[in-house]
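If you scroll down you'll find the structure; I have some questions about it.
One protein chain omitted, others in place.
Per-chain residue numbering starts at 1, and chain names A, B and C are given in the order in which the chains are listed.
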Amino acid sequence: MTSYAYLGPRGTFAETALRLLPAADGCEHVAFASVGLALAAVRRGEVAGALVPIENSIEGSVPSTLDDLASGDQLQIIDEVTIPVRFALIARPGTELASVKTVATHPHAEAQTRGWLYGFLPGVTLLPALSTAAAVQRLAEEPQPYDAAVAAPLAAELYGMQVLVEGIADNDDASTRFVLVSNPGPLPSPTGADKTTLFLYIREDHPGALLEILTEFAVRGVNLTRIESRPTKRALGDYYFSVDVEGHVADERVGEALMGLQRVCADIRFLGSYARHDGKNSHVRIGTSDENFRAAREWLGQIRQDG
Amino acid sequence: MTSYAYLGPRGTFAETALRLLPAADGCEHVAFASVGLALAAVRRGEVAGALVPIENSIEGSVPSTLDDLASGDQLQIIDEVTIPVRFALIARPGTELASVKTVATHPHAEAQTRGWLYGFLPGVTLLPALSTAAAVQRLAEEPQPYDAAVAAPLAAELYGMQVLVEGIADNDDASTRFVLVSNPGPLPSPTGADKTTLFLYIREDHPGALLEILTEFAVRGVNLTRIESRPTKRALGDYYFSVDVEGHVADERVGEALMGLQRVCADIRFLGSYARHDGKNSHVRIGTSDENFRAAREWLGQIRQDG
Amino acid sequence: MTSYAYLGPRGTFAETALRLLPAADGCEHVAFASVGLALAAVRRGEVAGALVPIENSIEGSVPSTLDDLASGDQLQIIDEVTIPVRFALIARPGTELASVKTVATHPHAEAQTRGWLYGFLPGVTLLPALSTAAAVQRLAEEPQPYDAAVAAPLAAELYGMQVLVEGIADNDDASTRFVLVSNPGPLPSPTGADKTTLFLYIREDHPGALLEILTEFAVRGVNLTRIESRPTKRALGDYYFSVDVEGHVADERVGEALMGLQRVCADIRFLGSYARHDGKNSHVRIGTSDENFRAAREWLGQIRQDG
Partner (left out) sequence: MTSYAYLGPRGTFAETALRLLPAADGCEHVAFASVGLALAAVRRGEVAGALVPIENSIEGSVPSTLDDLASGDQLQIIDEVTIPVRFALIARPGTELASVKTVATHPHAEAQTRGWLYGFLPGVTLLPALSTAAAVQRLAEEPQPYDAAVAAPLAAELYGMQVLVEGIADNDDASTRFVLVSNPGPLPSPTGADKTTLFLYIREDHPGALLEILTEFAVRGVNLTRIESRPTKRALGDYYFSVDVEGHVADERVGEALMGLQRVCADIRFLGSYARHDGKNSHVRIGTSDENFRAAREWLGQIRQDG
């Protein structure tokens, strides 16, 4: 049976997201303790793919996911899904809100609910957990490790716990983007509303390198939707850039931009082209449609032949 | 007595770094449980400044520090210090390496020592802690919460614990940059080897906005040494940019670039100009020295007056 | 009595244009044999100004005018006027069109009427003259130097000749732009619909120099209305650029752009800021108004003082 990995344990937002993916429908869902372990399972061929968080509207990109994708054998993003992040305060059945003195959760969840926690539970002590779901699981399995946990409502349900308060995120519109990662293979077909993910390594740390890279995109009318600088782990100030752009590598303008980057960069890792979760069509600037590129190529061919 | 805040508890790398700062010499060093709490103490005027981590050569920028500086009352960076990150495996005196089955540490330290831990301690269980020093402290104060902790050697010394193995970082050259943050006030004098930190908010999410920003710097010959995109916490894909550039706001080229950005950006937060930890002089491109700017201004003045 | 120079002899388009200039109203109008001689008279202080052709919609810029302005003592453009160019075929009274076999005119006029001349006077012989008016003058003064001349209708009137055919220009919309040149002095006040003329010398013949120059304008939102490359007369491929831009040097955005160019260029000659003949207001891109520049300068001043 085909199986898909996700960042576990059971009850995380990753599991919630995986349930929304058509590709994973009717397949086995396997929890892994870290993004790195989930991706390793993909690379070993134990699972067909892994759904991993890549970006959060509050916390920004998930650095460890980017770094795990940037190093090791090449992988490929074939789909994405975005879900709203709704945190709940969860406790053992029968717990009173007033008696909550210690709360455990993952640091990212803590960062997104800190305002509420300090506001409504003055004097509360916050404890770290490996994941939001793990915090709930330990609440269920150990006598009294702490009074409550912050996690997705799904976790309460799975572990027989009780939701004390729902919607405690400081920012109601928080959402997390997950990408479905597989081994390299045939690309998803272009849909007209696609995204392409790349990791770009500057040839040398020369001022203006980023300007050069952005110009390669701009000249071909390719829009960026995300750009992150990440350290290469060699020295402070030595970066690579992780970018998402509108369009599919099969699009002429994206293809030419990628060739330009391949010539300009020290290294470039192609992470895939895939349908956008929001279905928004790529903006096509005048003169940059596939038809424009084909006409230009034909014109050049004639000139080269006949003057 | 003047006091300075740092990310505690006692024994963290932040404390190690604070001891290197001339400004804090002979002052009281006060530990805080989070960067946010340390900065709040600065804002309330309880401490003269706070030394907080802003960038790590392995993990990249420290998002929570950036976000705490970006929101709330304006603060100012007045100095920086960079220290090598040397991790040690620390246990109660008398512990044998072979008996270590559970290890606690902060997730960032775990990320930087994971290779060593899984390689030399197969089957080890890793537990999260609020800081590396907190992991050592709990080891000292509770009966047997876990077998060992990963932290700075200083923590072993402070809490009476034993260093089992030194230098267990997967990457020997790792280093962390800390910045000293105070309330806004007179700027440190330019030294010729300065850095300026800014937070830039795009006017609207239009393609090419980042290209525009970089061009404002490039035209005046101002080099970037760090650029980070961070979510504004409003929606996925809505960013602000945190940048460090070479030079002091008192430098003509930096001043004109900042005025250009102020006109182009929706908002801009100036975080300070301060001496670089590495003492490297700013690169001054031909035509961009203070003298060049003054000569140009004088020339313009004459033209405006006499044609 | 104040006098103004123009490119003579009497009856040229330059004289037609000079009559339209308010500044020259009621003053003496003095004809000179060349643009160079007219400008020399300005430099010697013999005339208050000279009206010289700088650009023609058919022929392009007038290279000799540009070169005469670029070399020698600095001069200043203080006004401009544009007139439609209406050519007529002019002969001695009583001449039949059918008998016209030889026609004299200035080479520029010939270029603009060639189609008509060869079409309606097959087999005609064309002869060069020093100016269109000179061709009519010689027709009037010598026995039979040629059968007809191409010139402005005004010339026929002044020399007692007859217009055989009016409106013989191949392109009906042709127009010529004249500029009024004086010695350097106080600039005309900004009107909101101004133009500034500059000569820019590249620091060295490096690829990308023109791109740099254009970027200095673009960053400050200054639009170009004309750009000409002209040889510096040193070697093939060694150019200077003559440009007109929207706006007055008193405008903040124009002033900052000029200071940038002064730092980037080997040399720069400011030829003046003056009201546009067409009264079109400068386009002011968002963030580039004088008010925006002042606000940015004030903001910078505060930062430099208080952090």
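Keep this in mind: a residue touches a chain if its C-beta (ideal position, glycine included) is under 8 Å from a C-beta of that chain, and two chains touch if they have at least 3 such contacts.
All of these numbers come straight from a predicted model, not from anything done at the bench.
Looking at the complete complex, one finds that the omitted chain is in touch with A, C. Touch with the chain omitted from the figure is made, among A:70, A:124 or A:249, by A:249. Within the complete assembly, C:57 is the residue of C:3, C:57, C:183 or C:289 that touches the hidden chain. Checked against the full complex, the one of C:3, C:175, C:191 or C:289 touching the unshown chain is C:175.
Touching the chain that is not shown, out of C:44, C:233 or C:294: C:233 (per the contact rule at the top).
Although one chain is not displayed, subunit C still touches it through residues 36, 55-60, 63-64, 82, 107, 111, 114, 127-130, 171, 173-175, 177, 207-208, 210-211, 214-215, 218, 223-231, 233-239, 283. Counting over the whole complex, subunit A has residues 76, 184-187, 203, 215-216, 219-220, 249-250, 255-256, 258-260, 262-264, 270, 272, 287-288, 292-293, 295-297, 299-300, 303-307 touching the chain that is not drawn.
Methods note: only the chains that are shown with their structure count from here on.
Chain contacts here run in a simple line, from one end chain through to the other with no loop closing. Inter-chain centre distance (subunit A to subunit C, centres taken as mean C-alpha positions): 60 Å.
Centre-to-centre, using mean CA coordinates, subunit A is 25 Å away from subunit B. Contact of a single residue of subunit A with at least two other chains is seen at no position.
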